[in-house]
Every structure is written in C-alpha cells, then in structure tokens.
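Step one of this worksheet: look at the structure below.
All protein chains but one are shown in place.
A and B are the chain letters, set down in written order, and residue numbers restart from 1 in every chain.
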Amino acid sequence: MTRTVHETARATKGRDLTATETKTPESPGRLRALSSRQGAAGDKVFSGAALAAGAIILVVLVAVAVFLVVQAMPALLAPQSQIANGEGFWPYIFPLVVGTIIAAAIALLIATPISIGVALFISHYAPRRLSQILGYIIDLLAAIPSVIFGAWGISFLAPALVPGYTWLSSALGWIPIFAGPPSATGKTLLTASIVLAVMVIPIITSVCREIFLQTPKLHEEAALALGATRWEMIRMAVLPFARPGIISAVMLGLGRALGETMAVALVLSSGPLIASLLQSGNQTIAAEIALNFPEASGLSLNTLIAAGLVLFIVTLAVNLLARWVISRHKEFSGAN
Amino acid sequence: MTAIATSRRRTALTRNRLPRYAPWASLAVGLVVGAALSTLVGFNFFGWGVFSAIIYTIVYVSWSGAVEGGRKARDKFATCLVVGAFIVVVLPLFSVIWTVLEGGIKGLLTPGFLGTSMNGVSGIQDNESVNTGSRVLGGIYHAIVGTLLITLWATIISVPVGLLTSVYLVEYGQGSRLAKAITLFVDVMTGIPSIVAGLFAAALFATIFGPGTETGFVAAVALTVLMIPVVVRSSEEMLRIVPNELREAAYALGVRKWRTILKVVIPTAISGIASGVTLAIARVIGETAPILLTAGFATKINYNVFSDWMASLPTYIYFQILNPTSPSNPDPSIQRAWGAALVLIIFVMILNLVARLVARIFAPKTGR
C-alpha cells in the first residue's frame, strides 16, 4: 500500500511540477488536465494510505489483545490440576502479580524523590552551561538497554550490597521485610528493585526536567518578587505547575518498572513469595515468562501467555489510573 | 568582611547571614566527624562519604537555622537534598558505565571478537583458554548481523506506518472520532511491556505458521509493536509545529493537499522526524525480552530473517551471563558478554548522537 503511494509520487513528479509553472512550452492544456486528474487520484490514494496506516494501529492493538486472549484461553479453561504442576492458574499467577507490584513499587519509592531532586538540580540549581551537559547525559543514560543494567546488577551491585543487607537484617531484622538470614549472593528482590530504580531514574528525570524548565518565568518571578527564597519559589511556582507532569513521568516510570524483564530475570534468584526482601525468593511476571518461555510448550506455553495477558492488564490499569489522576487536577493546572 | 558587616548600622535589609566560609567549615567538620564515625563501623570510602554528607547537612543547616532563621535553613536544607540526590544518582550511573568499559574493552580488543561467531565454540574451548591462558575464542559477528537485520526490518515496517498515521492525525483526521481513538490506542501501545509485545508476535506466528516459528522476522514484528507508537508520537509532534501559514501558502498556489504534505509539510519537519525515528531505533535496538521469545537462540551466522533462529546483541549478553558456554569456567563468557555490552552501548550512543546532529544540521534554516 505505502509503496504504491511512493511510486505514484515519483511518477507524477515531473508532470506535476510543470503544472505549477504556467509557462510550459508544449501543449500546456493537455498536460495540466492530465496532471490535475492524476493529482486528484493522488489525493485519494494518499489520504487512503494515511487512513489505512491509522487503521493498522487499531488492528495491531486489537490483534495483540485477541491473540493473547485466544492463546491464554486454554490455560484458563483446562482442568486446573494440569496447570503449573497442578497448582492451578490463579494460585500460580497471584504471587507473581504481588512480586511484580512490590518490585515496581519499591523501585518508584526510591526513584521518584531522587529523580525530582536531580531534575530540580539540573533545571534550577546547576549553572546553565553545566545543566545543558547534564541534560544530554541524562538523555543518553535513559537510552542504555535494560540488559546492561541487569548485567551490572548481577556482577557489581548484588555482591556490593551483601554487607549492607547483613547489617540491615541484624539491625532491623524484627521488621518482616528485613528478616534474615540475608542472601549471601545479594540476588534478592530488593537488589532487583534498586536496579529497576537506577533504570527508571533517567526516564523520570528527563521528563521532569523538561517540565520544570517550562515553568513560566512569570510565575517564578512573581514568587521571587514577593521575597521567596529559591526553595519557596520552587514550592510556590515550579512544583504546582509541574504536578500533572510529575505524575505522568512517575507513571511512565512505573510502566517501565512493571514490564521490565531483563533486569529482574538476571538479578533475582527467584522463588516462592516471601515477605523478606533480603532473602532470595519472589518473582515477577515478566521475568517468569522470559525464564520459562524457551522450554515451554503446549499448556505451559498457554499459561505463560495468560501471565503476559495479566501483565498487560495491570500496566493498562496503571495507565488509565494515571490519566484519571491527571484529568482530576485539570482545574488548578498551569494549562488554563 | 564580617567586621564591616558588624560595624554597619543594622537595618531592616541586613538580616543575619552566614559568613562566607560557612559551607567550607561545615564540610571540614563533616569530613572529620564522618571519618571518625565510619572508622567506628569499619572504614571504607563509601561509608565515609555517606557519613560526611549527613554530618555536613546537619551542621550547615542547623548553623543557618540558628543564625539566619527557619526560612533560610529550609532553603539550605532543600539545596543539600537536591545536590545530594544528584550525587546519589551520579554514582550508580557512572558505576554502570565504568563496569561496562572495564569489562568490555578486554573482550572487544580480543582478536576476532567482532569478526567471528559462536559457531563451534563450546565449553571445551573456554576451559582450555582458562587453563592455558590462551585467548578467548568466539565473537559477536552473528549477533551484530542479527541485531542490524532485525532492527532494519522493524524500521522498514514501522516508519511508513508510523509516519502515515501521524500524517493522518495531523492533516486529515483532526478531531474526528477515529483520530481520537488512534491517539488513545497509541498511548496504550506506548505502555505495552516489551515482553508482551514478544508474546504477541510469538502467538501470532504460532497461530499462522504453527508452533515453534522463531525467526528474525518474528522478532522484527515484535519490535514493530514497540516502535510504532514512538514514531507516531514524535512525528506527530513535529508535524504539528509546522506553521499553518506554510500549508495555506501552498493551497493558495493551487497545490493539491497530498503534494503540499509531501513537498512542504514533511520537508519542513523532516529533521525532527528523522531524529525521532533514530531515537526510536535506539530504543528498540537494545530490547532483549521480545527477541528472546521470538528469534530463538542461535550461535551461527544467519543472514535470512525469514528462516531459522537468529542471535542479537542483547540476547547474546543475556545468554552468555545466564547460561555460560562453559558452566565450570564462566569467565570467558562473562568477558564476551561485557564486550557485546560495550558494542551495544556504542551503537545506542552513536544513534543518539546522530539523532541530535540530524535535528541540528537539517533543521529548516527559516525556523531559527
């Protein structure tokens, strides 16, 4: 479809050019009539192609949903004794969903305040020249593939965190999430969450920085002219203006953290759901799929696809929630 | 300086302010006390840094609070937190880059690393290289080929679709119900986890061609699902900032709409579109999960995306780390993984720089 458009464009190129020039030496009337007929056809083809491309997107998304549902159905409909070693689908997926949400939540708990701080540093604290360079660097870091963060997590971060975990479990071991004995390899859910946090920090920072820089100078000056310190100016002018943007940046980060596969698959030494973040155990949906997919076939494959469907629904729900939150803040947003 | 300040008449304007040496003095106190505290729990530089930063903040902020009052102290505290956040971020991110460089340069400089595949390299060769100290065999040629081909096909599919969709959204569908639906769906698509995209492509091809269909093209389709929304969004943004006067000027000359779009609108926005496409490529070139599910696990060079398994740099790194070629001696595999990681990062960085250069060089001259 698209190729025909380009060909038509190339074919009509010469003729149409002469049509726009009024002084054509040879039989202008015939040529112009021809080209305008071709032009009219071109209009139809082109708008048709654009429409078709738009429709393809709808089709693809529907296809994603349909194929996932169709391929997931056998796992949901089959006798539950045959699913996941006789566990049944829902008992199988529940700990994975919990693990996914916990990992993403911890990651965001770490990443959000730090990202906002870094974005503020770049937009309002650092000298101008430095802040431009830092902006570039953050954008580059946001582009580093996740598998590299995963490799770093397993080879550097996990061993480096072991002493910290030992200390945490001895000092705060009475809190269930820090219960010992800590993993000797450091390949725990907390490590995975920290890797996720390091991954999403550049993403959230990059969006926040952009929004902080868009704060109207007028509002910043209004605050300063009232005798506000820099921090008070940020609280009065910058943060309220940027709030919807911060929320959507965080949701973007949450989406990434929920769906992230590689960092968790590489870093986490998985197992059943446990409360302690310092022991190996727990698992996320995405990592579970990646680890088991190569050997899966038949019903176990359907089970993994059903797990993927659940992940899709969870991320979709997060997205819709974000939209709802942002639309609720409209009245007092900087937009009007 | 303080002498002058105190000799001056106190006015409403001169509030008490900290002397200029205050930050340095606080820093000195922080470093000394931090060193003492970290020695108590077992000295290392990391602990020293953490304790020093905390002590510095406490000293500096409470000093300011005592002399200058609460508002100034809060301002200084916020500054400390913001700068602290920056330092906290710089450390791990530089550690990532340092680790890749440190581990990768050795692998990358091994002769034949870029030019050979993993065909015929097994645990035997790796054990031998560890035992005798000979050079590590095996390379990433097949993975580079796979990554380039898969990304190329994903680009070939998604750029026309994405670009035409953005043209539809901006030029044809303004405000129509379909356009609104597409915008919403593109948003939803942006949020699809990459592994779900992989599952979709795998399920699609399994349904059509039977289970176990794993080729480079299936991976390209999976990447397309991830790439299209990025292309649509960036091109849409770029087309929207083309001033309407340009379109109207073309219409007034009697130029048809589709030629106006092809000859006026798109050329004006082309630098932005190209840089957006480049960034989209940079984003999908590092995707691991979708390829893991769709392209299988190859050790041989394969130039045909339509048949047989295909390797790629991200999955190569993943497999080398998770399933070392020689389970008893993982070091050669780790070395190859870091080498591949370095190559992958270089690819991504180059693509990002190219995107910036394209945006800067080919920007329409009138736009400035």
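Operating definition for what follows: a residue touches a chain if its C-beta (ideal position, glycine included) is under 8 Å from a C-beta of that chain, and two chains touch if they have at least 3 such contacts.
Just so we're on the same page, contacts and distances are computed from a predicted model.
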From "ABC transporter domain-containing protein", "Acyl carrier protein", "Adenylyl-sulfate kinase" or "Carbon monoxide dehydrogenase", the hidden chain's UniProt protein name: "ABC transporter domain-containing protein"
Absent-chain contact - pick from A:Ala52, A:Leu224, A:Ile247 or A:Leu316: A:Leu224
Missing-partner contacts on chain A, residue numbers: 128, 216, 218-229, 232, 236-237, 240-241, 243, 331-334, 336
Where the unshown chain meets chain B, residue by residue: 1, 4-5, 8-9, 11-15, 17, 70-71
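In this text, only the chains that are shown with their structure count from here on.
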Distance between chain centroids, defined by C-alpha means - chain A, chain B (Å): 12
Interfacial residue positions of chain B with respect to chain A in the complex: 71-72, 74-75, 77-79, 81-86, 88-89, 92-93, 95-96, 99-100, 103, 160-165, 167-169, 171-173, 178-179, 181-182, 185-189, 191-197, 199-200, 202-204, 206-207, 211-212, 225, 228, 232, 253-259, 261-262, 279, 282-283, 285-289, 292-293, 297, 314, 317-318, 321-322, 334, 337-338, 341, 344-345, 348-349, 351-352, 356
Interface residues, chain A side, partner chain B - complex: 2, 9, 16, 20, 36, 39-40, 42-43, 45-47, 49-58, 60-61, 63-64, 67-68, 70-71, 113-118, 120-122, 125, 136, 139-141, 143-152, 154-157, 198, 201-202, 205, 229-232, 234, 255, 258-262, 265-266, 286, 289-290, 293-294, 297, 301, 304-305, 308-309, 311-312, 315-316, 318-319
